[in-house]
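Every protein chain of the complex appears in place save one, which is left out.
Moving on to chain A:
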Amino acid sequence: MPRHAVERLGTVTHLSILDETGAVDKALEPDIPETDLLEMHRAMLYGRCFDERMLKLQRQGRIGTFAPIKGQEAAQIGAAAHLRPSDWLVPSFREIAAQIWRGAKPRDIWLFAAGYNEGVAIPEDARDLPLCVPVATQLLHAAGVAYATKYRGEDDIVMTFHGDGATSEGDFHEALNFSGVLDLPVVFVCQNNQWAISLPLAKQTRSKTIAQKAVAYGIPGLRVDGNDILAVWVAAKEAVDRARNEQIPTLLECVTYRMEVHTTADDPTRYRTEDDVAPWRKRDPISRFETYLKAKGLIDDKTLKGMRETFRDALKHDWQETQERIEELDAGDPMGIFDALYAQDYPHITEQKAYFRERLKRERAHG
């Protein structure tokens, strides 16, 4: 018997609607209401301003390590735009724009980044999980949450984010396999930003695309220009609708670029050059979208300038409020170390607390 193809195993398509100059492919242009377009633009621009502000705060030692989002705003907003409040967002650690879209408050994000668990405030009405620093573990949590929504007979879906590096972890395999086997309503959004700290995509995988990995799990894989908000929006809509209506999971690869450091503890000049980054500056998701919106007559330079000023003032105010809260917390009761470990107190914890209180008293007494 000669070898023969088992079956046509599926193709991976790449979708792009707005080109690098911001020119739209009229045939593919989605029909998005103007107010929604403006809302998405606002979220992307705010996300950028927030990120820039946060980087400054970190450089001044006001907050701890975090992962900047610069350049990835379209991938996050274009996807999260399809979530209803009762849907779930299961983030990794580089989705600040998506978290804010879902209702996270700047004060809480900063408090968390400064080390205060109080900042893990899940927005009212939203059903998001806290951000997840261990790489890829959130993918299985997302599958589990999706199992829970399906189990209860709800039509809520789960959207989870991960990077290209996460696709090498076992969690990625196990989560996609499980979601396929159990028909789970989950959308895996891969922000393929080309870098896992210093490791380039070519050393992460021999696969030409991330999206093609879906084929092996028997689920759809889509690939889009992740710096093109219209393409992300269209592909994410398809994936979200499929999850909600048919309980079929999708792997959505958004091809983008990490314009900034991996985290604030990283120095990319050690492993990539300006020549690597330069082509991606031209593909900036925000300026590209703004060109489109200007062409439609929805914004102009004056509006943009006004928006930036408003954001700047608001962020200044938000940081002041955050700083006051940090001072309050620092002056507060350190017994919080023991809070929230278990749902109930038990004798061992009570004993530890008593011991710790004594220790503090002794240390304070002896200066």
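Everything that follows uses one rule, which is that a residue touches a chain if its C-beta (ideal position, glycine included) is under 8 Å from a C-beta of that chain, and two chains touch if they have at least 3 such contacts; residues count from 1.
Quick note on the criterion: contacts and distances are computed from a predicted model.
J.: According to its UniProt entry, is the unseen chain "Pyruvate dehydrogenase E1 component subunit beta", "ABC transporter permease", "Quinol oxidase subunit 3" or "Septum site-determining protein MinD"?
T.: Missing chain, per its UniProt entry: "Pyruvate dehydrogenase E1 component subunit beta".
J.: Among A:M1, A:A27, A:A202 or A:A340, exactly one should touch the missing chain; which is it?
T.: The single option touching the absent chain is A:A340.
J.: Among A:K208, A:K302 or A:H348, which one touches the chain that has been omitted from the display?
T.: Going through A:K208, A:K302 or A:H348 one by one, A:H348 is the residue touching the chain not shown.
J.: One chain isn't shown here. Among A:L9, A:V181 or A:M335, which residue touches it?
T.: Reading the full complex, the residue touching the unseen chain is A:V181.
J.: Using the touch rule from the top, list residues of chain A that touch the missing partner.
T.: 88, 90, 117-122, 129-130, 134, 137, 139-149, 151-152, 170-171, 174-175, 177-178, 181-182, 339-344, 346-348
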